[in-house]
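And now, subunit A:
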Amino acid sequence: MTKTVVVVGAGLAGIHVAQQLADLGMRVHLIEKEATVGGLATHLGKVFPTDDCALCLDACKELHDDKHRRCQYRSLLGTQKGLTLHSLTDVRSIKKNGGKFSVSLRTQPRFISPDRCVVCLECINVCDVEVPDERNLGRSKRKAIYRPVPQGVPLIPVIDIESCTKCGKCVDVCGVDAIDLEQKPKNRTINADAVIIATGVEELAPSMLPGYAYGVCEDVLTQRELARLLDTTGPTNGSVLTASMKPVESVTMILCAGSRDLNAVEYCSQACCTYSLKHAIMLRNFGINVTICYMDLRVPLHSQHYLTLARDLGVRFVRGKPDQVTVQGDSPVTIVEDTESRKRIEIESDLVVLASPLVSLSSEKKEFTVTLDEYGFFSRQGSRERIYACGTSTGPTDIPNSVAEANSVALQVYLDLQGGA
Partner candidate 1 sequence: MDKRERLIQKIQNIAVKTPTQILEVPEKVEGFGSISYRPPSCSACMKCIEACEVEALELEPLVRLPEYLNVVIPEEGFRSKNRESLISLLQSLKQNGETQTISVPTGLPGYGSISWSAQKCIACNKCVEACKEDCLSLEKTYDLVSVIGEVEPPPVIEVPDWEPFIICFVCWECSHSAADLAGLMHLHYPTNIRTVRVPCSGAVEPIQIMTALENGVDGVLVTGCLLSECHYGGDDPLAGNFMQADFVRFWQSMLEEIGLGGRLYIDFASAAMGIKFAEIVTEFVEKIKKLGPSPVRGKLEVKS
Partner candidate 2 sequence: MKKLFLCTCNNTLNRILDFPKIEKEMAKSFDAIETLDSLCLEDGLSTLRQRISDDDQVAIGACSSQIIEIPVKQRISNDFISFVPLREHVAWVHPADIKSATNKAIVLLADAAAQLNHMEPPTEFKENMVERVLVIGGGIAGLKAASDLNNLKVGLTLLEPPGQNDDKYYERSLFMSDNETLVQEIKALCKSLLGVERVQGSVQEVDGQMGSYEVTWIDPEGNLTTQDYGTIIVATGNQQFLPSIAKKCRYGKSKRVLTVESLVAASGKRDVHESSTILVVTDPDIEMSSVEGSHLLRSTAFLARLGNTVFVSYSDIRTEDENLYRNARNAGVIFVRGKVTQIKEKDHGLICRIENTLESIVREVTVDTIAVSQIVGPVSDTARLALTLGVECDENGFIKIRYNKMKPVQTSRRGIFVAGGAKTPMSLSHALISAQNAVLEAFKIVRSPLKRFGWIPVIDDESCDVCKACITACPNDALRLIDEKVVHIPVHCEFCGICVSSCPTRAIEFQSHNKESWFDRLETIAKTHRQLERNKPFTLVYACSECANASIDQAGFAGKSYPTGTYVIQFPCAGMVSPIEILKGLVVGAERVIVAHCPPGGCHHQKGDHLSELVVHLTKDMLREIGQDPDRVRATYMIAAMPEKMQKEVGLHG
């Protein structure tokens, strides 16, 4: 009998574990709360260790016999046999039901029917409501009906009903009657034999760390926000500009801005040293001066070349943890004690970028019955209880580890459910 699995979260780990289980013949429901899949990766443009698209995925068997990787755009996730993608869907509760789970889902309306939409994008063309694009730091505009991620799957647009004026222009122009502005949320319950949590992480809002002037000065950003600026599909088409649209000439990066800090987040967020270096290299290639204030440089063996290249390109390294960022005039100023020269220095720059800690996505915690560790992350194995977790849900880590963990969980689920079938 075919087993059913629910995977919560369609980030890189979630997608991989879902594809693997579908390849192994299981019935998989992939749940994603956003309108498109991909999670944190879709904000990042190019990623380490390979400096290629964050959207890249391993192939599923159906499409290409395991051979060629396919980015999310090319993967047509959701048309794979055995895999159903539920976007705009939240998990409301997971209840134990005999040996199975009763997973209660709530799907927010997209207002556009996937069965009818041909992605001609006319609806977007005719909409005249423009609102700040939150994905792009609010610095560019999007329509009320929009495609949140250019390469995102599903390809179908979504309507932000809060901003929508219900003028009906999109409905009129749609030749296939795919738009229904009155669509209501839908509830659904799935009986699953196992649940896999892959909800991922987010950057801690640095406003929790008042010393760094985040939220006070608009030119203090997080690394994820810098990634948006550097992404050519971002608010400035890949140019690095201040909030007042001036070209940036110097950037100060603060690593461990909140991580390894007994007052904030105790653990090391693992991936931020390397993606900060990745961004530093991109900035240097634009001719922008970069200073990195660090305590340690935790770069995994497979990404050593980022550190070497950053040094070769002339990134300035200051060993010390800044105690604060102040604003002088228009620019942020970083105050740090350089432990090597034993001097207290003030670094003025156009931008300050904080490597914010990666924390477990908070909203998920209440719904699930598994144990979380002291930091809010899920423990890896739940074999007895048939609840599993993979990817950054079990702790911040880089993409290679997330994918490896997802594959390993897929095998474990298969072993537990099918045994030696």
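The candidates came about this way: all candidates are chains of the complex that A comes from, given by their letters.
One rule holds for everything that comes next: a contact is a pair of C-beta atoms (placed from the backbone, for glycine too) under 8 Å apart; a residue touches a chain by one contact, two chains touch by 3 or more; residues count from 1.
Predicted model only: the values in this text are computed from it and were never measured.
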In-complex contact partner of subunit A, selected from candidates 1 or 2: 2
Complex contacts: residues of subunit A adjacent to candidate 2: 16, 20, 23-24, 45-47, 49-58, 61, 63, 65-69, 71, 73-74, 76, 79, 115-116, 118-122, 147, 150-151, 155, 174-176, 231-233, 237-238, 260, 266-268, 270, 296-298, 300-302, 304, 340, 380, 399-401, 403-405, 407-408, 410-412, 414-415, 419-420
